[in-house]
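Inspection log for the structure reproduced underneath, given as structure tokens.
One protein chain is absent from this view; the other protein chains keep their places.
Our next item is chain A:
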Amino acid sequence: MSDPTYRAGFDAALETAINTALQYDPTTRARLQGLDGKVMALNLTAPKLQCCLCIEGDQVRVRQHWEGDVTTSVSGSAIAFMRLLKDPDATPAALGVSISGSSALLAELQWIMSDLDIDWEAPLAQLVGDIPAHSIGSVLRSASSWLSASLSRAPVAAAETISEEWQLTPPQAQFEAFADDLAELSLATERLEARVRLLQEQFSRREAE
């Protein structure tokens, strides 16, 4: 077993980060209070890590050791788990996440996380004042929105550049038609193989007679 000191340090840092962020979103804190006493056991496969998220009042406690009742157990990668929490339409099966116990807690957390709206300007304002904090916040919001839009467009733009500009791959429509033909050929081959096998069996039986 690894030294519990390091895990305790990691858990303490994560817990502090979560609860500090929650300080600046009163709505989420109020919703969390409705889940007081609920416990989610996380069995993360990548990175390999086990922990329990215990909701106490309007705060989240991160524990490496928990002997009480567990409301919901979730097993999967950290990225899949985060996507599951952030996207209320995501399903565990599609992301390779397995769940045991009550799925209601997960649904509640998905709902809470989808409305998460942390007012980052508040702690910034305490440091630099209201007006500079608002200016910095506006710049950061614009940058974040541009980055998010760019990232969502990036895969399509990259695919177009590779196939249309550089002509390294066939266009998508041509590739899809080729893939359909290939699938049809594969099925036809399998059917032919089955017929040949049937004929071979019939010949074998006749020879035996």
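Going forward, a residue touches a chain if its C-beta (ideal position, glycine included) is under 8 Å from a C-beta of that chain, and two chains touch if they have at least 3 such contacts; residues count from 1.
Methods note: contacts and distances are computed from a predicted model.
J.: Any idea which of "Ubiquinone/menaquinone biosynthesis C-methyltransferase UbiE", "ABC transporter permease", "Phosphopantetheine attachment site" or "NADH-quinone oxidoreductase subunit N" UniProt assigns to the chain that's been left out?
T.: "Ubiquinone/menaquinone biosynthesis C-methyltransferase UbiE"
J.: Pick out which of A:H65, A:K86 or A:R153 touches the chain that's been left out of the picture.
T.: A:H65
J.: Which residues does chain A use to touch the chain missing from this display?
T.: Touching the missing chain: residues 1, 3-5, 7-9, 11-12, 56, 63-68.
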